[in-house]
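A protein chain is absent from this complex, but the other protein chains hold their places.
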Amino acid sequence: MSNGVTVDADAIRKLAEILRDTDLTEIEVAEKDARIRVARVIPAPAPAQYFAAPAMAPMQAMAAAPAQAAAPAAPAAAPAPAAAPSLDASHPGLVTSPMVGVAYLSPEPGSAPYITLGAKVTAGQTLLLIEAMKTFNQIKAPKAGTVTRILIDNGTPVEYGEPLVLVE
Amino acid sequence: MSNGVTVDADAIRKLAEILRDTDLTEIEVAEKDARIRVARVIPAPAPAQYFAAPAMAPMQAMAAAPAQAAAPAAPAAAPAPAAAPSLDASHPGLVTSPMVGVAYLSPEPGSAPYITLGAKVTAGQTLLLIEAMKTFNQIKAPKAGTVTRILIDNGTPVEYGEPLVLVE
Amino acid sequence: MTRPFSKVLIANRGEIALRVHRACQEMGIRTVAVHSTADASAMHVRLADESVCIGPPPARESYLNVAAILSAATITGAEAIHPGYGFLSENARFAEMVEAHGLTFIGPTAEHIRMMGDKIAAKDAMRRLGVPLVPGSLGALESLEEARAVAEQVKYPVLIKAAAGGGGRGMKVARHEGELEEAWRVARTEAKAAFGDDSVYMEKYLDRPRHIELQVLADTHGNVVHFGERDCSLQRRHQKLVEEAGSPVLSAAERDALGAQVTKALRELGYRNAGTLEFLWQDGQFAFIEMNTRLQVEHPVTEMVCGVDLVREQIRIAGGEALGYGQEDVRFSGHAIECRITAEDPESFAPSPGRVSTYHAPGGLGVRVDSALYSGYAVPPHYDSLVAKLVVHAPTRAGAIARARRALDEMVVDGIRTTLPLHRRIMDDPEFQSGDYTIHWLERFVSRAG
Partner (left out) sequence: MTRPFSKVLIANRGEIALRVHRACQEMGIRTVAVHSTADASAMHVRLADESVCIGPPPARESYLNVAAILSAATITGAEAIHPGYGFLSENARFAEMVEAHGLTFIGPTAEHIRMMGDKIAAKDAMRRLGVPLVPGSLGALESLEEARAVAEQVKYPVLIKAAAGGGGRGMKVARHEGELEEAWRVARTEAKAAFGDDSVYMEKYLDRPRHIELQVLADTHGNVVHFGERDCSLQRRHQKLVEEAGSPVLSAAERDALGAQVTKALRELGYRNAGTLEFLWQDGQFAFIEMNTRLQVEHPVTEMVCGVDLVREQIRIAGGEALGYGQEDVRFSGHAIECRITAEDPESFAPSPGRVSTYHAPGGLGVRVDSALYSGYAVPPHYDSLVAKLVVHAPTRAGAIARARRALDEMVVDGIRTTLPLHRRIMDDPEFQSGDYTIHWLERFVSRAG
């Protein structure tokens, strides 16, 4: 491409990402002789905007709240801050809830928790309990590693697929 | 194409791919004297696809039929072939109907038509009549030129804005 | 199935053109849509069997263009014309020309349109026919002295109104004698400017009235039946926003009594087709204000509580058919509410035309939507801002309000601003829920913080 145009795909994709994040519709970057301009038409409202947003529901709040590992233990039904840091659900070290129930971090009230932040765990080690239908189900580490995030509080209701613990 | 435009197909395809992947609608890349701009329209569902297509209605057929200058005089209400050659409504020499009515190509039944294909006309010369509310309205040439298309048949109902004659 | 006509031209646009089209299609009648260039992709054009472009965007050159509409009817072979509401629907000259062209005008006679279009003539007629009126002058006031004498008689406050008036222009209140002379002058000046006619008349000014109107159908065989009342008191600048059937303040006996007076009057008048008599109501008393000689925007609430298709009935009547039922066959069931959703900012009421990115209609039991919207449709800036009528029906008024509230929550009109949020606020309001409101209520409600 000696006398053509150099397509800097990385730069364009980066601009596209900024465009998406910022709700802009056009960005133009020029430097000396080079110039990149990206634009997009704001898509027809995404599904999530189609409907009058219901009041933040407890379960939705729950789904968001666990993502804030450092947050003080808030009542389960309290509305979560809108901008809780999100975790990719496909993260390989993420342990998600296999059932609906209530998560407990220690074997019984008042006893020491199964795990703490930074703890080393072995594969198969119990991380927490989920109570469903009056039975307590042990949630075990899928692999050995370090507990880098605990995403729920003791006694939190959890739904199916909800992120619980990150083991890296 | 020594001093023409170099089509860098690879670069364009690469940009097109990025466009598709990123939800952008436009990318422009410039470098020195070269510039590539790719754009796409997000296929917002085309209006025409939204609704069960009604049976081709007479007036719609009429709107399409006149565009075929060479077609044999068909009954006004006969369905027109779907692919009648279209004429850009903004064509500068296009004379469109200023009213709803019935178009007549000659002053009275049996007499010679005002114009024939290839005829030279002067600005203000009568091209045809449109009957509306029992009055006959003269449709005049907006400029001098040659009649290159006659888009309606004698006695055809016409709607507002319908193309009548092309003067070039 | 009866089919009085084989093809009807619909001389209107928007939701009412669609409304008429639906009735025609269900009767097996083919439809001709007319439209301006701005409405080439409008819903009424898309769904009609045939369509004719009749002019450029300004209504004066298209939807009010009588010659173009009659030509369109002629070239398409339509046998009758339905005028909808607005535009040419109360134009007596148009009705005459339609008939002169050998077509049927789906509406009253030109004579009755003309009579009811003259507000003084309309009141004179109704007075003679025994319909209750607001106390006031018996016709136009000849002089300030006469105005003063009438005001003494009916007692202040009084209202001076243009004979040719409408829309609040040429209308002035005098709360006591000291205000009379100025009100007289200003009303006449405004009337002259607005209507080219400075005739004015006087009425007792009702300070907290409701707007209650009665729906009537009359066939050409002397049968006149009413379909009860609609309460249209929720108005802003004389524009109705929410309508109910029946009125929260009217008993069945009061409805029957008013209905009997009105149907008797229209029978004597020889009226035909659909009509609505508008009344002010205060302290149990009705006072006739005007008669609309056409279908009303808010007709669906009546359809919901009576189970009648008013447009179908209009077409049948225009075709010469007899109603085929009497007053005793009209039953009222439950309560209906209509919310007029307009393309306006819900607080400033600034018009908001433009492209509708997403339209999603609410559904389920007791919910009806009359709208010409669709996803991707651009609301043109040239015409009325009404884009959808949400109509709900339920066994009780409280049930209808709850149903309206949940339907409003389901409804999506994105891309433009609409009055949906305002309607949600109204449905949530305890005063509205109590049913205790007058025609002034909404103005105050709107001016409160959102």
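A, B and C label the chains in the order they appear, each numbered from 1.
The definition used in the following text is that a residue touches a chain if its C-beta (ideal position, glycine included) is under 8 Å from a C-beta of that chain, and two chains touch if they have at least 3 such contacts.
Just so we're clear, the structure is a prediction, and the values are computed from it rather than from any experiment.
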Candidates C:41, C:327 or C:358 - the one touching the absent chain: C:358
Option touching the unshown chain, where C:79, C:370 or C:384 are the choices: C:370
Among C:278, C:345 or C:409, residue touching the chain not depicted: C:409
Where the unshown chain meets chain C, residue by residue: 1, 18-19, 22-23, 25-28, 47, 300, 303, 307, 309, 333-334, 358-361, 363-371, 374-375, 394-395, 398-399, 402-403, 405-406, 409-410
In chain A, positions touching the absent partner: 44, 47-48, 50-51, 54-55, 57-60, 99-102, 132-133, 157, 159-162
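Assume only the chains that are shown with their structure count from here on.
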Interchain centroid distance [CA atoms averaged], chain B/chain C, Å: 40
Junction residues of chain C - those touching two or more other chains: 375
Sites on chain A at which at least two other chains make contact: 44
